[in-house]
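With one protein chain removed, the remaining protein chains of the complex are shown where they sit.
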């Protein structure tokens, strides 16, 4: 037993704030929970293989705390281990949002005064993706989480093409309406189908010579600004996005491009 | 869309059976689930740090799928990523159980015929550990999961000292009874207290010159044979151990040592 | 059928009867309006029923080849049955031979001489009866397997596999069965519902699901039959009888002994923007086949609850269930095969949300006492916090058991992340099994306190559903959908996909299945 006797202990946080480890029970313990499946029948071999998986993840003190047969030839593991490699916060590249949040009145006023006509926005869920709720949340009047969609702004004229729209139909519509911005939603991500769909759209726009005429934006639960930029988009919006964030971005980007 | 048309596809499992990756949805996808906490307020910086943690675990395509504030200064993450470093099954060192499973009649008969007296076993939950259920499951008549405890065998004379037994009292009892085997249970493992307790017992037995006179066995939910051997024990038993397994081991090991 | 024990809502029987009346009137009116029309999909299904299978050298399935050929030659309006009968009589071959000959250009429908109507109809009837016998054989096979192997007590646990690769799917399906699943659904790849043909052969490259093909059906059926034998209980197989090929898939499912089909009268219209008339005609023929094959259909009202707020839109779900029920009955399906859809989708953070869920779940159960309701798990309010999602599913599991649901679709903790991994399915089945067994008998121990929240809520939902149904009856279903009565989606009667596949039947039109099955269904 160790009791600190009469000396009140004051524990120091050993590592400086800018390098951090995962926190389980105590500062710096590095504790991480993992789970995974191996194609091996439950037993000592599988368990040792499970421990090896944890070691391959760089975990110190790997503990398999559960192994469950998923049938005759697969085993599921739950494990806890310590990741003692710190994240260096000073060297973190956080994809910064290149716009600031504005309120609806400001947005409407900016567009009225500086552009003199609404920004034309065309949106669609492309390819075979039939998930419209996210796109509707951004575009439709009703909006999302109490925040109205782009339709509710005088600053935007919105055309929502709905779901399962082929890229070529979207591009044709953008051309027809002389759209200022094209908004694409991608929700299904199995086997990275969203990546190929999104890439194909960029290529098509480029081939048609339209890429520079529009602000190109994508969104969906597995998208982030960083990924969007990587794919050749101007911006990307992930889960929980509010329509007003998209509105703020669009107005700033479109006005900047128009030089007004 | 890719349909395989008139050619029925027959997918080959690319890697040979002896090198395996975690299995999520498909053979070889390497999918692993992780969760952990960082001492950072929820937000883009925390999320990026979370992704870095996953990278430090060697995960390809790290996806943070949830980040939840645990209060003002901590964030909890759930992530999925791919571990594409295979486990080489051929090089796996599986701590082999150095005994075979025997049935109770055989055990009783072996001891009766070859030793001529019961094997004397002393057991205890040592240190400040008050968990007796695991120890009782192995020692007491009632046993565990329908398998009777050592008390039920004519082959053993069992002294169960109960919980919170000091190492020195256990050693004294072993000496007094001329025990053939000493069985220790350790359930509380916070901050590795079980390791220090178990190590201290080995040192005490050595100091008292008793170590070689007894078969020394430990057990508990976070113990394994491999760890036990590392700590200087003859054997270790983990979660789900059945008393008959312990009985099988003890009879073979004791008879071997006695050379009978 | 599973039962909600002593949990009985005090519902006004007059209101329930009024809902049935409106539902039936709505379905009948639609059918009157559409009686003179058929679709390319119905005709392709007839071709398949006559045994036509395979694809041409360009990969186009032979049923499409036949229908396209007839369409070009102007004979489609008579229905394919008459023309195939004629060709068979002419060539002495089977429909499959005819189709192959047409495909390679050796046979041209236009050039086959006509025969007396009677002779053609008799030949068509003969071919149809063979198809019906083939289907009834599979049905009997199912009944025998169930009586020999047995099956789980309800609620049956239903899980999906969706790797996109049929071979991986069979592995996962076997594991799921061995973990305790009673029903396995192979989810379809995105986009298939909008394809106007059914792909041929086994497939390995779907997105968010696996293509529905007859070979895929067969491969999975075989895997599950083996597993059923191993486990000593019959494992049911599900696919999606929806989209532009609904009647063909019904046929394929009937031939390959599927047990359950997602099959809704309006889903295609609302969620896939398929033309109204096309969908409503297709659903009728597909349901005639589903009814015959003993397949349980599952309707899709659960989807409304994922699209609009579940707390406020209960009445339209109930209204839609009455309509779907009567469409199905009209197609000859007995209630025991009509698995109406419902779901647990109210915002979990709403105070007393569980009481509202119980209320609606009981209501649906009680309005359709003989229907094997398919109860769907929470999905919309899940996010990447897989632990919370697992807790939410656990409460859903309890409600499924307490309210006596028959088919219990097992929710996945990773719903908001990916189509289920092997381990996700295991964990979800484990917890559903636990709740099912732990709560056995619970509903026999409780009775409802009258006039408390649960009962009052159910009464008001029923009353509102009645009003919705009366409105739809008055305006007609087409106009109601144009108004956006269901799932907040508005569709134009003359818009939507697949409209070009609807055609007016000629005076000579003949479909032997319609004739035989309608008289059969009278006998049910």
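Going in written order, the chains are labelled A, B and C, and every chain counts its residues from 1.
Keep this in mind: contacts are C-beta pairs under 8 Å (C-beta built on N, C-alpha and C of every residue); 3 or more make two chains touch, one makes a residue touch a chain.
Note that the coordinates shown come from a computational prediction; the quantities given were computed from them, not determined experimentally.
Within the full complex, the chain left out of the display contacts the shown chains A, B, C.
Touching the missing chain, out of C:34, C:398 or C:502, is residue C:398. Within the complete assembly, C:447 is the residue of C:10, C:147, C:370 or C:447 that touches the hidden chain. If you put the missing chain back, the residues of chain C touching it would be 6, 348-355, 358, 385, 387-388, 390-395, 398, 413, 427, 430-431, 434-435, 437-442, 444-449, 452-455. Against the chain not shown here, chain A presents residues 1-11, 23-27, 31, 33, 35, 64-66, 68, 78, 80.
Listed by residue number, the positions of chain B touching the unshown chain are 35-37, 68, 70-72, 74, 76, 127-130, 133, 162-164, 188-191, 193, 221, 239.
Keep this in mind: only the chains that are shown with their structure count from here on.
One simple way to say how far apart two chains are is to compare their mean CA positions; for chain B and chain C this gives 49 Å. Averaging Cα coordinates per chain places chain A and chain C 34 Å apart.
Listed for chain C are residues 189, 191, 383-384, 416, 418-419, 421-423, each touching two or more other chains.
Annotation for chain A: residues touching 2 or more other chains are 35-37, 74, 128.
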